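Have a look at the structure that comes next, please.
Removed from the display is one protein chain of the complex; every other protein chain stays in position.
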Amino acid sequence: MQMTRKPSDITTDAKSGEVLHHEGEFIINMGPQHPATHGVLHLKIWLEGETIKKIEPHLGYIHRGIEKMCERLSYRQFIFSTSRMDYLSAHINNQACALAVEKALGLEVPPRAKAIRIILAELTRIASHELWWACSGLDLGGVTPFFYAFREREAINDIMEETCGARLTQNFIVPGGVMSDLHHNFQKRVKRVLTQIKDNLHEYDEILTGNIIFQNRLKEVGYLSREDAISYGCTGPAARGSGLSCDIRKLYPYDGYEKLDFDEIIFNEGDCWARYRVRMAEILQSVHIIEQLIDSIPDGEFQAKTKNVIKLPKGQFYQRVETARGELGVFIVSDGAATPYRCKFRSPNFSNLSAIPQMAQGAKIGDLVAIMATVDLVIPDIDR
Amino acid sequence: MVLITGYVKMNGTEINIKKTGFLKEYFGTIFTSLSSLLTGMKLTGYYFIHPNKIITEQYPDNRATLKMAERFRGEVTLPHNENNEHRCNGCQSCEIACPNGSIKIVTKHEISEDGKKKKRIDTWVYHLEMCTFCNLCIEACPSKAIVMGKKFEHSVYDKSQLVKILNKPGSKVMKEAEE
Partner (left out) sequence: MEKLHLLFVFSFSWLASHLNMWLRTGIGNSFLLLVTEMLIAGISLLAFLVILCFFLGYMERKVAAFMEIRLGPNRVGPKGSLQIVADTVKLLFKEGLTPDGSDKFLFNLAPFVVVVTSMLAIAPLAFARDFQLWDVNIGIFYVTSISSMAVIGILMAGWSSSNKYSLIGAMRSGAQIVSYELSIGLSLISIVILSGSLRLSDIIQSQANGWWIFKGHIPVLISFIIFIIASTAEINRAPFDLTEAEQELTGGFHTEYAGMKFAMFLLSEYINLFIVSAIAATIFLGGWMPFHIGNLTGFNHAMDYIPSSLWFFGKTFFIIFIIMWFRWTFPRLRIDQLLNLEWKYLLPISMGNTLLVSAMAVFGWYL
């Protein structure tokens, strides 16, 4: 209900004359400490009753200058720091950096290393989506789903621990391949996890997907049109829920995704419910990808021969990959030295966050939580 | 009695208009809602009466039997054999490979029996508080002198306790690892 406003109802800043807020509106600061922002995101929200008028994201609470740090790290070293951006797809971030270096060097990665990378990347994607599912249930008030998803996620993390040595920030990828060969239990355990996931996925549907309260919280909430998704630069499941085909694994295949059979999941509704279903279907697609590879990992080297000190030729190199949240781009400017001259990461979460004010126009406070849950923000990736 | 129900999306375009009997839809909604809620309750109820499905790891209690993964990266260690000998010859590759300066190797020159000057480690300083367990030092070591340890309970009351000297006092480098 829009009421006509008198000039006296508007509060302006004394110095700049900027409109601060209107009478009847009030501003709440969601974050930097708030249970639903999953980190130190700060959203300034103009409210009229329960209805959101305007949102202004404030960033920078977890800016660590990773891009600047990379300028003094060698091409072997800078990979580890990207694990700290989108920590839920740490492995895929590392893969992007390694791919960029390999592209610059013109290095051919052995097929075994490629297969290992893809399997681990898809496991990371499943683990990330499991965590997203757990947290979106938690954000909407259901605590129990969290533990069901973590049961499967723990099993994946155990595999990561066994093969890579770390559970979350693996740093298993080096330019030219992977750090070490697979653990001898790897194939057995991955198969066990895949069956566990497929067996337990029906529980996810029973407790959350099919639940009428949950569906009503997501349906027709947080609408993002295809045009808006393009203009805000949204990628990943957030954009695929709006009918935008943007899966880098299909459009610009890397590391042998072109040989694999999988579908790009696209829903056209553009609401939270579509984004939710995209991710749920992607879990199954990732399972399908791993199933194709797990029995036919090629033999051979797991790492190509590289020089001790990697020096990239002069020039600019860009490589993109599909992380669990969208398109991650790694842009390296090299002046021929052993460290990058400039390193820039195009992070998916930053663009996805910028669409949230648009999605939340006229929504309720409870809807904002649902929107943030289905866009699946990882705050350290926004600030870097 | 037929009533048109539909909804309009936020950008103003109508997308879903369906015609159904009002009463049929009304009670149909109640029925599907209740059954969806009961499905969820059935699942939680199933786990409530099946305590054997509990997956919690009893961490401090299972310390004795806790087995870390083979490649687990807990801390950098410099293994010594029974003669107090290690394999590090002080080449400093790990120090160069470390992305955040957690390793500092102080070397000294020793005169061996045949009168040659040889580079040996004096102190092998490991800053656990800065380490990110990226495994690059282990990869870089040419003589396989350092390995990742399995210990993960690193909490201490003071940061200075995390600065460790890995070579034991009076230790020597193994014969086969020299140079």
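By written order: A and B. Residues from 1 in each chain.
Keep this in mind: a residue touches a chain if its C-beta (ideal position, glycine included) is under 8 Å from a C-beta of that chain, and two chains touch if they have at least 3 such contacts.
For clarity, every value in this text was computed on a predicted model and none was experimentally measured.
A.B. asks: Decide which residue listed in A:36, A:96, A:193 or A:375 touches the omitted chain of the complex.
C.D. replies: If we include the chain that is not displayed, A:36 is the one touching it.
A.B. asks: Mind listing the chain A residues that contact the chain we can't see here?
C.D. replies: 26, 28, 34-36, 50, 137-144, 146-148, 151, 207-208, 211, 213-214, 216-217, 364-369
A.B. asks: Considering the whole complex, not just the chains shown, which residues of chain B touch the missing one?
C.D. replies: 30, 37, 40-41, 43-45, 47-48, 51, 53-56, 58
Operating definition for what follows: only the chains that are shown with their structure count from here on.
A.B. asks: How about chain B: which of its residues touch chain A in the complex?
C.D. replies: Against chain A, the touching part of chain B is residues 7, 9-11, 32-33, 36-37, 39-40, 42-44, 55, 69-73, 97-99, 132-136, 139, 148.
A.B. asks: Quick one: in the complex, what on chain A touches chain B?
C.D. replies: By the definition above, chain A touches chain B via 73, 76-78, 80-81, 144, 151, 154, 158, 161-166, 169, 171, 174, 179-180, 183, 203, 206-208, 210-213, 220, 223, 225, 361-362.
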